[in-house]
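See below for the structure under consideration.
Every protein chain of the complex appears in place save one, which is left out.
Presenting subunit A:
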Amino acid sequence: MSSESSKKRKPKVIRSDGAPAEGKRNRSDTEQEGKYYSEEAEVDLRDPGRDYELYKYTCQELQRLMAEIQDLKSRGGKDVAIEIEERRIQSCVHFMTLKKLNRLAHIRLKKGRDQTHEAKQKVDAYHLQLQNLLYEVMHLQKEITKCLEFKSKHEEIDLVSLEEFYKEAPPDISKAEVTMGDPHQQTLARLDWELEQRKRLAEKYRECLSNKEKILKEIEVKKEYLSSLQPRLNSIMQASLPVQEYLFMPFDQAHKQYETARHLPPPLYVLFVQATAYGQACDKTLSVAIEGSVDEAKALFKPPDDSQDDESDSDAEEEQTTKRRRPTLGVQLDDKRKEMLKRHPLSVMVDLKCKDESVLHLTFYYLMNLNILTVKAKVTTATELITPISAGDLLSPDSVLSCLYPGDHGKKTPNPANQYQFDKVGILTLRDYVLDLGHPYLWVQKLGGLHFPKEQPQHTVIADHSLSASHMETTMKLLKTRVQSRLALHKQFASLEHGIVPVTSDCQYLFPAKVVSRLVKWVTVAHEDYMELHFTKDIVEAGLAGDTNLYYMALIERGTAKLQAAVVLNPGYSSIPPIFQLCLNWKGEKTNSNDDNIRAMESEVNVCYKELCGPRPGHQLLTNQLQRLCVLLDVYLETESHDDSVEGPKEFPQEKMCLRLFRGPSRMKPFKYNHPQGFFSHR
């Protein structure tokens, strides 16, 4: 077997040498250039199975030969070397076979790999193609969907229904034969019809508009005609007035007034009646009129049953709307407040004419929910007044009537029941609203016959004629004196601001002929500033410096001496005197707390004011007091005893005639002026 195999082998070897050459010759077309041994081609020819068998056989042979060599080597002998050599050569041959087989295996592997690779590439290419196609399919599908979803605008128009269309459209539009079959054409036709209809309607609309314009113009013309009628009627009325006067029957005017008066609320009615009566009987300078809208007043008293039905419906509606709208709490409260402070639409106007042609206009309002009367005041003068700076508050509508009766400042509501009403709507006090609504003075309530007791609130306070009548005369007189005193002050302030104390000729006797001290400054001072001054503490503690008063500061100078006078002007001037507090700056600061004579000077103007009132009605009080202060300052400075230790002459030589310079334990100076002798003495 081994010889066969070796024979086989040998020829194989030889053959293999030769076979490829033959193989090569057989395949000479492919490899004609060169004769080289291509094992790759040989791989295709051989059968792998047989090669595997050959491999196994070769390994077996090798093993056998090795075993034989081993045997021989172990036996030893002479022939052994040749035998071993033989066997060695055979083993080499086998090794060669193994090598070849190995190469072939590698080549086969490579080929196999290459084939796999090719196939894989092909598969990849197909795969890609498939993907591309799929993608295109998807894209096309999307496009198709889009196209299918497209809605044309024409579908949004509400077209008339088909039956109507065929009924109404003229045949050239509807084109029944074409459209019946073809929905596209049908739609087009319908659209055409729609357009046609719209055009016709637009035309109609324009016509109607122009019509409307015409008619409006006609209405205008007719209205003008009617309105021109009214003055003509008025002129007829006017023309009839002289006849009425000639016959002494001013019915018209009085009739009109009484007509409107019927619609007044009770307190205003009482006021109106009493004021008219007083004006006719006692005081020709008083005139009364009614202002406001009668229709609104009538509207307040609609018949109750009608309004209730309407109200229930409107309430339901309103509730719904409020639920939807939810107005803020503040807005609701504001509305409630406005409702609470509503005025009656009618008001009574009273004009008081004073002797110097100035007029006090009073307008009385009635606040319906609060049941109080308020008044707004205005002063007009015959000639235009130039208001001096310090007189700003004198005639202002807010304060001109303040404290007409003592303590009646008009900032609080006089009706105690109002407090409960205010709490409900969050109004603290009426003071915030007085500028708008007018002042609710107590005398106004009395004039309207409303009497509010101080303790408990009454449920109903009705207007009383007797109360009004008893107060009318006093109040009217007080009002007139108030206006005149304010106007007098107004004029005096104008002159005081220029540094001149205007003393009228009939008051000259109160003062000596020569007064050297001069008024230098006259300004208003705020209430808080007055309270802060260090020399006014006594007045403040005595409760005389309330916030209804007006405060001023005067500065009187002579040489190096400066006298500051803080003045409290009570609204009840001139029956209540102005109060002065002094502070003298001369060789130190002297006030009533450290100098008895300053105290005496204050006493001269504050306590002894009655002799300074001047002729009735006493409007000269303030200026006389100021002049007296100048005189007192003169006396003070001139009678100051000379300090022997200081050199130099006296700053103020004595010019006043005095009997004695000092008197009494407090060493008072002679402040009292005696007329007509013209000397100064002590009180």
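As a working rule, a residue touches a chain if its C-beta (ideal position, glycine included) is under 8 Å from a C-beta of that chain, and two chains touch if they have at least 3 such contacts; residues count from 1.
Rule of thumb we're sticking to: contacts and distances are computed from a predicted model.
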Complex member absent from the view - protein name from UniProt, among "DNA-directed RNA polymerases I and III subunit RPAC2", "Cytosolic Fe-S cluster assembly factor NUBP1", "Guanine nucleotide-binding protein subunit gamma" or "THO complex subunit 6 homolog": "THO complex subunit 6 homolog"
Contact residue for the chain not shown (choose from A:G392, A:P406 or A:G559): A:P406
From A:D283, A:D538 or A:E589, residue that would touch the chain that is not displayed: A:D538
Contacting the left-out chain in the complete assembly, out of A:L271, A:L370 or A:I579: A:I579
Interface residues of subunit A (partner: the chain not displayed): 403, 406-408, 531, 538-548, 570, 572, 575-577, 579, 592-594, 596, 599, 602-603, 606-607, 641, 643-646, 659-660, 662-667, 681-683
